[in-house]
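One protein chain is absent from this view; the other protein chains keep their places.
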C-alpha cells in the first residue's frame, strides 16, 4: 500500500479509532476542510463529533483537559499545527502529564499523544519553525517520537496511541508529502526502537525526521562513488543508544548525527557521549550536523544556506572519509527553491 | 562587606534602582513580609509601590507585560519563587522576549530580568525543584545566568539589569543563606564571563550554582591530601567555553563538570564537545556529575542519595586521578540531614 | 447499633447519603470536625520535623469540603490544589494513606513521591491535587468531559482558591466547559488571600467572581457568603443536582478564611499582613463552633463520643504512618513511566 506520510497518519487514526473506542482526536482545525494537512480528514464523519472535534485556541487548558480525559479512561490525541504553539502548554505537559504517573506513586497513568508539527521554509519565520525537541526530550516521563517516514507515521502513531505514557509526536511539515510502501502493522513495534533503513559499511548516519530522506538521497549518490553508508532512522529521542546503533558503529566506526533541531545544547551531544560510553569513537570519527543556533528568519534570501540538506551530508561524509571530492558540482543542479519541500508547494502554509 | 546571597540580591536591587529609575521590581510576594526569602525586603518602602509591586498569579501575562514595559523604556525584574511556575510563561519567554530583537530586525530590544528560584529538599517534590536550565539555555536570544556565590548575586544581578537583552537569572534556594565578603562593584563584569575561584593544577572543576560551595568544600579536603583542584564558577550558560576554561584545562588536562540539573540532555554534554573542539581531552579525562534524570521525589527517604554533594565530587576526583582512597570515611561524619541546606532551615519552604 | 459502628458508617462517605443521621447540622459538623482534628494534629506533629514537606492546612475552611462530602458520590470525580487535605477527606480518601504520605512512607497514597501537595485516592474518585496554582483546573475539566462521554451521570468537582482565578487556565477551562456543557463544578474557596497577598493587589476591586463566571458562560453561578456551612451545603446540593441534570458547568464562590499560616503549621497573625479585626471577625464565624451551638442535647452526647472516636482514628493513622517502613531510596528511580 503506497501512502503519503499524511495519509499514513490518517490511516493510523482510522485503525486506532476503530480498534479502541476510547481514542479521541482533537485539535485546532481537526474537522476543518484542510484536516490539518489532510491528516485528520474524514475522521469526524467516520467517528462522530464526540470523538473528533475542533477546539478553542486554548492550548494550555486543552492539554490539561487531555490529561483529565486520559485519567478518566480515554486516549486523546491532540494536534498542534505548529510546535511553537505548544509552548503555551508547557506547564501542563511538564508539571502535569509528564509527572502524573511518578508523583502519584504509579496510581495514575496518562495515555495522551500530542502531535506537534514543525514548520520550515516559505517564511515560517522565528515562531513557526522551531524544533524544540530538547524541551521535551529532557523531561523524564515524556517519550518523544519523531517519525522519519510514512511507515513510521503509521506504525509509530499507532504505537504511541497504545502507549500508557504521554507521547510527544513531532512531525516535520516537509515530510507530509513524502510517500512510501507501507505495512499497516505496528504490533511488534517497541516505541523506543530505532530502525536501520539502509545497511552500509563505511559510515553510520543517525538521521532524524526530515534528515532521513535527505540522508537517503546523499547515500544514493555516494553509492555511485563506492561509498557505503548505513542509515539509522533515529525516531525516538531516548538518550540511551539502542542496540542497532551500537552494532552499526562497531561495523562502520564512524558516525554522523543529522538533526533538524539547532546545534546549541542539541540532544545529539548527549547521545554522542552515551554512545562513547559503550564504544570507542575517536574525536575525528563523529560529527553532528544540526541547524544553526539562531532563530529562523523569514526572508527567502536569509534562509538560503540556512537549512541542512543532502549536500551538507555529502560534504560531511567526504570530510570524514578524507576524500577530496570533485564530483560535488554535479549534485548541485537542483532546481527546486530552498524554501519549499517540492514543486507541489505553492504557499502560503 | 559581608553579605548573604539574599542580602546581596537585595543590595543589587537597591543600587540598581537608585542608579536607574526605570528599574522595576515585581513578583508574587515581592512586597510581602518575607520579601521572597528576603531578597526584595524593604524595596517598596525605598522606591514606592509604582516601582516595587506584588502581582496576580498570572505568570504568562505578567511576563509579556514585562516585555511591553521593556520596549516602553522600563527595566522590569520579575521574580518567580520557583522556576517550575515559569513554565506557564514559556510562550512569552521563547516566542516573545527571546525573539523580539531578532524578529523585528533589531528595532526593539528587551531588557528584562526573570529571576527563578530553584528548590531542593524538604519535600519540594517533583514540581518545586526542577532546574530546567536547558529549556532556556537552548534558546537563542536569552542569556542564562546562574550565580554561585553572594558576590555573583550582587554583580551578576546588576549586570543583568543593565543588559539590553532578556536574562534568565537562576537562583538556587540553598545558596540564599551562604555568605561571603563582597565588593559592591560590577562595572567591569562581562555578563558571560566565568570566574576562576580557586587555582589548582591537578584537575579542573566547572561548578555551577550550588555545586560551587560543594566543590570548594571538596577542594579544601583534597588539599589536605596534596591534591590541587582548580575551580571555575560556571555562572553563565553559554555554550562556547570562555578563555578561563581553556586556560585551566591546558594546565590540568582533567575536567569535572558539576551541575545541579539533571543528566539527561544536560547542557554539560554540549559544553564538553565545545571544549574538545578547542583542546584535546581523552575520554577518561572528563566527566559529568549531574542529577539523576528522574523527577525529584518528595519523601525524605527517597531523596537520600538523590542529590550531589561534595562527597560525590571527592569520589569522582579520586576516580579520575586513580587514587584508592581510604580517607573518605572521615568526611562522611556530617550531621546535617540531606534535605536541608543547614541547621537554620526548619521548613516548610 | 453500637455508637462506634454508627459513627464509622457516617465516616464512610458512601453511607453519608443514606441519611442515617437526619440532622444536617450534625452531619456537616461531623465531617468538619474530623477534618479540623486531622489538620490540627498535623500542625502539632509538624514541629517534630518528621513531616518533611510543605503543608497547607485548611483549618477554618472546612465547610466547603463538608458540603461536598454530603452530596457527592464515590463514582464522581474530584481534584484539588496544594491545600487539598480537606477535599481528599471529604471525598472519602483514606486517612492512613494521607498521613503516611506526609511522613514520606511507602504506605502513603503516592508512595511518598508526592507529599502533602499530591494526594490521590482513585478508589473513591479523588483524582489528585497539584502543587501548581490552577494546574488541576484543566485536569478536572477533562475529567468532566470523560464523565460526559461516559453518560453515567458522573460529575467532576474542581476545588480551587481565589488565587487560581488569576491563572488563564481557569478561564480557558471554564470557557471549554461552558462550550461543551460539561458536568463540572468549580468550587472556589475565596479566603481573600494568596499567600500573604490580599485580593486587592491581585484582582480588580469589588469584582463579583460568580458574576464573572456567569459572563464566561455558566448558566448558574452561586455565591456563598460568610463561611456558613448550611448555606454552603444547600448551594452545593442544588448545584450538584443541576450539574447532574445537564445544566452545564456551575461555579460556586464560597467565602471563607484561613486560620493558620499559608504554608506550615503555625499561626502567623503576628506578621500583620491581615488586619486584626478582620481575623477576629472571621474567627467568630468558625463554622464548627456555629454548628456545635446548634446541636440538640442528644446530639451533643453523641458528639462527645464521636470526638473520642476521631481522636482515636487520627492517633491510629499517625501511629500507622510513623510505624510504616520507609521506602528504599532506590524507589526514587522507579515508576517514571508505566511502560518500558
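We just call them A, B and C in the order they show up, numbering each chain from 1.
We take it that contacts are C-beta pairs under 8 Å (C-beta built on N, C-alpha and C of every residue); 3 or more make two chains touch, one makes a residue touch a chain.
Worth saying up front: this structure is predicted, and the values here are computed from it rather than measured.
Enquirer: Considering all chains of the complex, which shown ones does the missing chain contact?
Expert: It touches the following shown chains in the full complex: A, B, C.
Enquirer: Looking at A:18, A:34, A:250 or A:280, which makes contact with the chain not pictured?
Expert: A:34
Enquirer: In the full complex, which of A:95, A:127 or A:260 touches the chain missing from this view?
Expert: Touches the omitted chain: A:127.
Enquirer: Which of A:200, A:213 or A:295 touches the chain that is not shown?
Expert: Among A:200, A:213 or A:295, only A:295 touches the chain that is not shown.
Enquirer: Extract the touching residues of chain A with respect to the undisplayed chain.
Expert: So the residues of chain A touching the unseen chain are 28-29, 31-34, 53-61, 84-85, 88, 122-128, 292, 294-295, 297-306, 339, 346-349.
Enquirer: With the missing chain put back, which residues of chain B would touch it? List them for me.
Expert: Against the left-out chain, chain B lists 50, 55-56, 58, 60-74, 91-92, 95-96, 100-109, 140-141, 143, 163-165, 190-192.
Enquirer: Residue by residue, what part of chain C touches the chain that was omitted?
Expert: Spelled out for chain C, the touching residues are 166-172, 175, 178-179, 201-204, 207-208, 211-212, 214-217.
As a working rule, only the chains that are shown with their structure count from here on.
Enquirer: Which one chain sits nearest the middle, judging by mean Cα positions?
Expert: Taking the mean of all protein C-alpha atoms as reference, the closest chain is B.
Enquirer: Farthest chain from chain B, going by the mean of C-alpha atoms per chain?
Expert: C
Enquirer: Cα centroid separation between chain A and chain C, in whole Å?
Expert: 43
Enquirer: Report the inter-centroid distance (CA atoms only) between chain B and chain C in whole Å.
Expert: Chain B and chain C have C-alpha centres separated by 37 Å.
Enquirer: At which residue positions does chain A touch at least two other chains?
Expert: Only 60, 91, 95, 102-103, 140-141 qualify.
Enquirer: Touching at least two other chains at once: which residues of chain C meet that condition?
Expert: 108, 110, 112-114, 118, 130, 132, 168-169, 336
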